[in-house]
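Removed: one protein chain of the complex. Kept in place: all other protein chains.
Then we have chain A:
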Amino acid sequence: MSVEMAEMQKKNSIPPIQFGEEVTGAETLLRCLLLEQVEYIFGYPGGAVLPIYDSLYGSYFKHILTRHEQGAIHAADGYARATGKPGVCIATSGPGATNLVTGIATAQMDSVPLVCITGNVAQSLIGTDAFQEANITGITVPITKHSYFVRDVRDLPRIVKEAFHIATTGRPGPVLIDIPKDVANAIAPFSYPETVNIRGYRAEVVPSDEDVQNFVAAVQSAKRPVIMAGGGIIAASADQELLAFAEKARIPVINTFMGLGGFPGVHELSLGMPGMHGNFTANQALLNADCVIGLGVRFDDRITMGRTKEFAPNARIVHVDIDPAELGKNVSTAVTVTGDVKNTLEKAIPHVTACDSEAWIKQLKDWQQKQPYKYKKDGDTIKPQAVIELLYRSTDGEAIVTTDVGQHQMWTAQYYKFKNARSFISSGGLGTMGFGFPAAIGAQIAHPERTTIAVVGDGGFQMTNQELAIVSQYNIPVKVAIVNNQCLGMVRQWQELFYDNRYSQIDLTCSPDFVKLAEAYGVKGLRATTPEEAEAAWAEALAHDGPVVVDFRVAQEENVYPMVAAGNTLDQMELGDD
């Protein structure tokens, strides 16, 4: 941070930040967060973090009091994904800390920068099974990028500085800082380091010139190239570079689920999403390509189907990733570049020319025309796909859309054509139900001027719907679209297809009246049971200046197609009903 910025923060902060002043660990923490330009904190107080909450009282920070710690961390996650800035959440010791676990694992799987602050019992009680004691650093070792247990208040500024550095550099990820209560209460002169020096941690991954040359040469020689652009494009803010590279090299682009929005879904070179529920053309592109250019992707098993030898059988695979451990992890590669995709593309663009790919592009467009996403329309019943089409049409693809996990998530990925990076926010790696609504709250707070829609299922919404209290309390105008099929739809689909229609424990007909539930929290609630009502209710929701819940009662027995069944390869795709 520049001296000017630090001075500005000092002026903006309450109380003013004075270096050398004797302050508590709690005050130290908050002053460090201010110097990291943190604006919002999502959290839930408790005994072990009372010193921190006492210091928060009357401070500069905007604290969002969620109704569950899981809501706090998903909201922080949504804020981070929508902005690229680190999300910050606070929870108390024991159950408060363990309630963050799902959110931490979600962020780790999707490479989201978070700084999670937990309290712990005083060090004199550590290891005694004290009230609300949990070894949260131990619990979260496999699901954090790094974690700290603060033993000495004098270490706290360095640790906070390192935590933000680690969370936001290289491949981003969640970092946990566990602060025992005695450290939060301890007094020390305030300081904050200017720089970070972590031996063995390489934050900057700049591609070598030789690697970039090999990359360009491999791409240039291809006649049937396809770019597979992943979440790394968005994390690196490389969407403009990808656009320039693809247009200049004339290479079609597949966006993975995590990469949706990283390349405009309406672009002539866009092929959409590949994989298990991807479209016919994207999968055919992978099957027939002579060169697959993976940019910030990890070749997840929802795309390779775990059949990595049969994946892209005719292609040389070129892989660019900031994380060297991803190169060669899941698929064999011909050319690899260890590097930030933005830097790599910036270096490559001046050297690349148009590939001999026009015949290939024409072939792909033919496939797109012949096999688009499709579903049977029904005059009386709302089809879930039609709900997503309605959301897209009404917002022209400009909204921020978050989702839970399940059928509605896949339909959103299929039918909403995302134009912009950081506009699709969903739990791709861990597949966390209950993520969508609190994540939308974080995204909406980050971008109050943008329409933010939480597309949720009736199952996932019930995991975190208590956060309706926040949208009501702070008047956060999230539009919640419940794709309500009164069951756990994706589980139902698998039971239909692979378990002989034995619908075990998927019935959600005894759910609350979501309209009344919304109203109970002081939120506008609407319901639609026909296509006409759907149009009207959604128009009313968008026109309403505040949060709204719309309960779309959709056809129950609707399946997500296309589908590649688990264990099959991409050429064994079921296209579904015409």
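Quick note on the criterion: a residue touches a chain if its C-beta (ideal position, glycine included) is under 8 Å from a C-beta of that chain, and two chains touch if they have at least 3 such contacts; residues count from 1.
By definition in this document, contacts and distances are computed from a predicted model.
*Asks:* Among "Cytochrome bd-I ubiquinol oxidase subunit 2 apoprotein", "GntR family transcriptional regulator", "Iron ABC transporter permease" or "Acetolactate synthase small subunit", find the name that the UniProt record gives to the complex chain excluded from display.
*Replies:* "Acetolactate synthase small subunit"
*Asks:* Which of these, A:Asp290, A:Asp323 or A:Glu496, touches the one chain of the complex that we don't see?
*Replies:* Only one of A:Asp290, A:Asp323 or A:Glu496 touches the chain omitted from view, namely A:Asp323.
*Asks:* So which of A:Phe19, A:Phe131 or A:Tyr201 would be touching the chain we can't see?
*Replies:* A:Tyr201
*Asks:* Which listed residue (A:Arg67, A:Lys85 or A:His146) would be found touching the missing chain in the intact complex?
*Replies:* Missing-chain contact among the listed residues: A:His146.
*Asks:* Looking at the full complex, which residue from A:Ala134, A:Ile166, A:Ala184 or A:Val341 touches the chain that isn't shown here?
*Replies:* A:Ile166
*Asks:* Name, in rising order, the residues on chain A that touch the hidden chain in the full complex.
*Replies:* 137-138, 141-142, 145-146, 149, 166, 198-201, 323-325, 328-329
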